[in-house]
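Coming up: chain A.
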Amino acid sequence: MNTALHLAEPYRLLLFLVGTLAFVGFNAAYLVWLERKGAGRFQRRAGPTEVGYAGLLQPVADAIKLLSKQLIVPPGTDATLFRLAPMLVMAPALMCFVAMPFSDALAARPLNLGLVMVFAFGSIHVLAIMLGGWASRNKFAIISAARVVSQNVAYEIPMLLVVITLLMITGTTDLNEIVRQQGGGFWHWNILRLTANPLMPVTFVVFYICMLAETNRAPFDMAEAESELVAGAFTEYGGMGFGLFFMGEYANIVIGCSLATVLFFGGWQSPIGVWPGLFWFLLKLYLLIFSVIWVRWTFPRTQFYGLLNLSWKILIPLSLFVLVLSSVLLKFL
Partner candidate 1 sequence: MMLSLPQLAEAFGQLLRNGATRPEGQAPEHPGSPGAANLAAPATACRLTDYALKGYHLDVTVSPGEVVSAASLLDGEGFALDAITGLDWMADGQMEVVYDYFHPRNALRVVVRTRLPRAEPVVPTISTVFPGANWHEREAHDFFGIRFLGHPDLTPLLLPEDADYHPLRKDFALS
Partner candidate 2 sequence: MINGSLREVVAGFGSLLTGMRITLREFFKPSVTVHYPHETLPIPGRYRGHVILVRDAETGKSLCIACKSCEKACPSDCIVVEGIKREGEKRKSATAFQLDFTRCSLCGSCVEVCPVDALEFSKEYNLAGTDKTRYTQIDLLKRVEAGKS
């Protein structure tokens, strides 16, 4: 155990509060840059180049622009809910990082119910988008709000089913404990624990798809769907209100990818069995985030009923099958 971080509790909490804020803020800002650079590369162009070296100061310029804009509350809206929604999308995202084990000792508060907590708070952003869409008093936003709810209800189920499969194998909801179990080389990672369940890679794919759907990322970006709903739930938001939704989306991607790293790719464990640490966690995290960007710039958007069909007709039966298979294997092996 790393002793340097055994500080007095208030200091420790303060340190992690600042650290989490900085981590989420930095990621939200620079993932936008990464997304734009990545999109550029996928499309054979350069992406941002003008502000700073390779456009590295672009997020700063964007932030200044967003902050300097007037916050407009359209007439006839429920002003309280309208203002509350962007905050509600950001705050729970920060909470999720409380239980996230960045390395063996680096976690704000190791909780033995960490996984449950991440899911509990992770689901709130749906409420926030729905609230934003509803409070906007705009038809496109209301359609988007309705879509978001049914989309997230549909994807919460297979997501939790695969997580239950995993929990049966790990036997704990402590995220750090889950990572510790996966030590000693990549063949110990959950995604390759084929002895526990030969369908583990499929489980990961289901988890990944659900993660994309839960974070409203392309090809499941039903809430925003710019060619159909203009900007969906965010249509009436400008300035930092929109900025917060935007940051919330990236914060949620970071959470989703962190969770995938912890659950399937051994978190901070090294793939070769030596020198575990923060570096590995971040490497895996950003590789996963890159794949999310990669997916977005490859596929067209799914149709809404296609999305629901995928969940109810393919993912839920599949994850149920995996669940049953795992329990049978656990029972008899």
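The definition used in the following text is that contacts are C-beta pairs under 8 Å (C-beta built on N, C-alpha and C of every residue); 3 or more make two chains touch, one makes a residue touch a chain; residues count from 1.
Quick note on selection: all candidates are chains of the complex that A comes from, given by their letters.
Being a predicted model, the structure only gives us computed values, none of them experimental.
> Which one of these touches chain A in the complex: 1 or 2?
By the stated definition of touch, the match is candidate 2.
> For the complex, give me every residue of chain A touching candidate 2.
Those residues of chain A that touch candidate 2 are 38, 40-46, 49, 205, 294-295, 297-299, 314.
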